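Here the structure is laid out as structure tokens; the discussion comes afterwards.
Here the complex is missing one protein chain, while the rest keep their positions.
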């Protein structure tokens, strides 16, 4: 199980290789990519902050949960940190399993959970300013019981 | 739009590069991979036959349809032919779009349609024999009106 | 006037060839050309119930006319992916 928070470029081939298995008939790869716009504003680049050791821990827990829940052969989750230009990948998820339907479901479930729970933050930098994005899907915003705040 | 039927190894990095776009926030990649078993039998390798010119035509039509239907930025569909060993990719789909949900839906829709409509065939080779797979999802088996047979 | 008939996968194996030139006349349809193919390769009869057809790389019905010089493909159930 390949789990990594890193300032280096994410390598799709490495992740696909890592989840390869003779019993896998399907591999699904999801890349979260830096887009040139958000909420109607032009984005110049993103800056990612992270709590790397905890982020890796949460990513590993989610990967284990996905493996169990969807019967995966294997799973890789990588998140990049630091300054990312338009078109660069910030998140890379790869899952392998016997059949295709589970590969799509598992990948989608994982990215949704990552957006809620993994302690990583992005700052959008525009021509005329910048702001940390407080994720609308974050545990603290929507999902946490009041007692967890 | 990258569409290709080829005897050569499928290159995921090339497909990701091909669908890249400044407006894309999500890229989904699906790999159909040769599995070491099917229907309870041990598979040694697969041999793919194709009607390459028509396969590329149908793949292009499906890619255009997916682009329209899911609002994709771009789309790549590649299918390999010839002898494929366990773990090698026979099908590579990459889609790019603004947001993640559409990327998963589009990739899943595309692989389902490809399994129904693209004129490609696989032969399973076992230790003690071989057989052409007549796809249970093929248009001719389930979806075609009787008049199309 | 000829039609080029393409055979694939199990159908090509049974026929022992991937390509056959058959005569074709005005009024020929997918079904009539296919039946002419079966006269030459009776071992293909068992495949007919699940066959699909394409004229010049476009899926076609049994009743569709086959233009002179066309390529007619016999398409067994596909299993790509």
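Note that the chains are named A, B and C in the order they appear, and that numbering of residues resets to 1 at the start of each chain.
FYI, a residue touches a chain if its C-beta (ideal position, glycine included) is under 8 Å from a C-beta of that chain, and two chains touch if they have at least 3 such contacts.
Keep in mind it's a predicted model, so treat the numbers as computed, not measured.
Although it is not drawn, the missing chain touches A when the whole complex is taken into account.
The chain that is not drawn here is touched, among residues A:4, A:79 or A:100, by A:79.
Contact with the chain not shown here comes from a single listed residue; of A:3, A:16, A:29 or A:55, that residue is A:55. What chain A contributes to its contact with the hidden chain is residues 32, 48-51, 53-55, 57, 79, 90-91, 111, 114-123, 132-136, 138-141, 144, 147-149.
In this section, only the chains that are shown with their structure count from here on.
Between chain A and chain C, the least number of touch steps comes to 2. Work out the mean CA point of chain A and of chain C, and you get 49 Å between them. Work out the mean CA point of chain A and of chain B, and you get 25 Å between them.
Residue positions of chain A touching 2 or more other chains: 100.
Multi-chain contact residues of chain C (touching two or more other chains): 81.
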